[in-house]
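In what follows, a single structure is set out as structure tokens and then discussed.
Excluded from the complex is one protein chain; the other protein chains are retained at their positions.
Read from first to last, the chains carry the letters A, B and C; within each, the first residue is number 1.
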Amino acid sequence: MSLKAALREFAAARDWDRFHLPKNLAMALIVEAAELVEHFQWLTPEESRNLDAAKRGEVADEIADVLLYLIRIADVLGIDPVDTAWGKMLKNAVKYPAPER
Amino acid sequence: MSLKAALREFAAARDWDRFHLPKNLAMALIVEAAELVEHFQWLTPEESRNLDAAKRGEVADEIADVLLYLIRIADVLGIDPVDTAWGKMLKNAVKYPAPER
Amino acid sequence: MSLKAALREFAAARDWDRFHLPKNLAMALIVEAAELVEHFQWLTPEESRNLDAAKRGEVADEIADVLLYLIRIADVLGIDPVDTAWGKMLKNAVKYPAPER
Partner (left out) sequence: MSLKAALREFAAARDWDRFHLPKNLAMALIVEAAELVEHFQWLTPEESRNLDAAKRGEVADEIADVLLYLIRIADVLGIDPVDTAWGKMLKNAVKYPAPER
């Protein structure tokens, strides 16, 4: 089963589809992104890559929350996020050419 | 090739690893999430699910940008976002039990 | 006493100036902004302007938190936010001319 399908079932079983409009899901997504940011706000950049196990677990949970809302909003809009991300990689490769070595 | 591997190569080829610290990546992620939010800020919830093709393409690009930074921050932290998301689904199923039918 | 001066004293008394760098304060500010957004994410636009007293108090507290970090980051950067906001109003008046009546 895909996360997309699991999220669909989850929302349907709770009658949440009426809340899961793209506008609302974009808000929920940025709220989760901010919970991720909150973990890092007072850390130095160096500290941010040396998290202890407890903090790392909390950060992983916030990353999961962002991913779940991202999959959900993409599904509601009929967008394939992985396909689109590959397209964006190509655009970025043109926009930011790698220096020659 | 996975998006994770492509992002690694992309960053390495541009010497961007020194910028790609979790604190910075969390900031970049929320900036992209806000660009997604911006598309919806003045729309009604109903309008937000009936985007025209041009707007839908722009929204898809923002979703892709969030996904790319999400994959990147998870990689830098050594977190598997899909595994963690499945774990989060289980926690949510306990936290928000579905009503019986 | 101004809020700016109170915030300065507050930070100094707790030895927080070393944390109150603009990068960190911008993160703290957006985290508070997201707590404001969270109150509205599942409401319809109409519901969002008819909050009950308890919810309205919580929203007011989030608005206050955003304001406090906004005053603080402006102070640390030596920016006068009200002066700059008046300048921005003028730019906006040019950018979005009012229709004639």
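In this section, contacts are C-beta pairs under 8 Å (C-beta built on N, C-alpha and C of every residue); 3 or more make two chains touch, one makes a residue touch a chain.
Keep in mind it's a predicted model, so treat the numbers as computed, not measured.
Across the whole complex, list the residues on subunit A that are touched by the chain not included here.
Residues 26-27, 30, 44-45 of subunit A touch the chain absent from view.
Need a quick check: the contact residues on subunit C for the chain that isn't drawn.
Residues of subunit C in contact with the hidden chain: 3, 6-7, 10, 13-15, 21-24, 26-27, 29-30, 33-34, 36-37, 39-40, 43-46, 48-49, 51, 56, 59-61, 63-68, 70-71, 73-74, 76-77, 79, 81-82, 84-89, 92-93, 96, 98-99.
If you put the missing chain back, which residues of subunit B would it touch?
Listed in rising order, the touching residues are 19, 24, 27-28, 30-31, 33-35, 37-38, 40-42.
Basically, only the chains that are shown with their structure count from here on.
What is the distance, in whole Å, between the centres of subunit B and subunit C, each centre taken as the mean of its C-alpha atoms?
That pair's centroid distance is 25 Å.
Let me have the rounded angstrom distance from the C-alpha centre of subunit A over to the C-alpha centre of subunit B, please.
Here the centre of subunit B sits 3 Å away from the centre of subunit A.
Using the touch definition from the top, which residues of subunit A touch two or more other chains?
Answer for subunit A, listing residues that touch two or more other chains: 24, 27, 30, 33-34, 37, 40.
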